[in-house]
Structure formats: C-alpha cells, structure tokens
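Worksheet for the structure shown next.
Removed from the display is one protein chain of the complex; every other protein chain stays in position.
Take a look at chain A:
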Amino acid sequence: MSVKHASVHAKWIIGRVIGTKMQKTAKVRVTRLVLDPYLLKYYNNRKTYFAHDALQQCTVGDIVLLKALPEPKSKHVKHELAEIVYKVGRVVDPLTGKNVAGIDFMESLSDLPLKEETTLSEKLQELNISAASSEAESPPAETPSS
C-alpha cells in the first residue's frame, strides 16, 4: 500500500463541526494539545479536516468522531463521519441517557418511585420520637435529592 496520500497517524479524530456549506462534506476543526517548548505548558493547536458526511446530518457546533478513509476521497477529504458524539442543543448524558442542557437535565429525574416520600416522613417522625426520648444525635437519612 503506498503511503503517499493516506492520512497516516490520524485514524480516529474528534473535532467540532465548523462548516456544512459543502455538499455531503463537513468542515471539522480538531484541537490537539501541543507543548510550548519554553513555557512547558500545553496549548490547543487547531487544524481543520474535511469529512465525508453522506447523509448531511451535521450542523455547525456538533462534536463529531471521524474515521480515516482507507483511500482519500478527494484532494482534501480523507476522513468520514463515524458518529456524532454530542449533537448541539441535544446533548445526551451518557451516564443516564437523558437530555441535558449545560449542567441541568432538561427532563426531571423521576425514575424513583414516589412511595419513598411517605416512608421518609415516617422516618422523620420516628427520628423526632427518638430525639425526644433520648438525646442521641441522629443524622438525617441520606436520600437522593429529586
């Protein structure tokens, strides 16, 4: 296999879509950390790649995973869209699977049954009784805040 054209190192890259004005192609900006030789501090160095996006499903601002094509598709396009990692405006939290906007959830986390509230108030009554009877310190029960 000739190594002339194929993108040697970048088999998988992650970047942010900055342009979709080309047909079936997305312009992706990839940042890599590069060490400044004097300050010895890492800074983002950016590079733009063009990626083939057959279904034109990218919008500007998406975070996108690109895979290197075995053969370059054209002079500039050497990668294709593997998956959209975070779609802009519709980010899905990978741990819960729910939609997220910044640091808040868009929908309320209501997967816990409501029966817990009644048991919680009962527990508090029990605690009050025990606090009144004996002066033992009783820390409040730990419950996930809904």
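The rule is short, and it goes like this: a contact is a pair of C-beta atoms (placed from the backbone, for glycine too) under 8 Å apart; a residue touches a chain by one contact, two chains touch by 3 or more; residues count from 1.
Keep this in mind: contacts and distances are computed from a predicted model.
Protein name for the hidden chain, per its UniProt entry and selected from "BMS1 ribosome biosis factor", "Hemoglobin subunit beta", "Small ribosomal subunit protein mS25" or "Retinoic acid receptor responder 1": "Small ribosomal subunit protein mS25". Residue-level contact of chain A with the missing chain is found at 9, 11-14, 30-33, 35, 39-42, 63, 65, 67, 82, 85-86, 91, 93-96, 100, 102-105.
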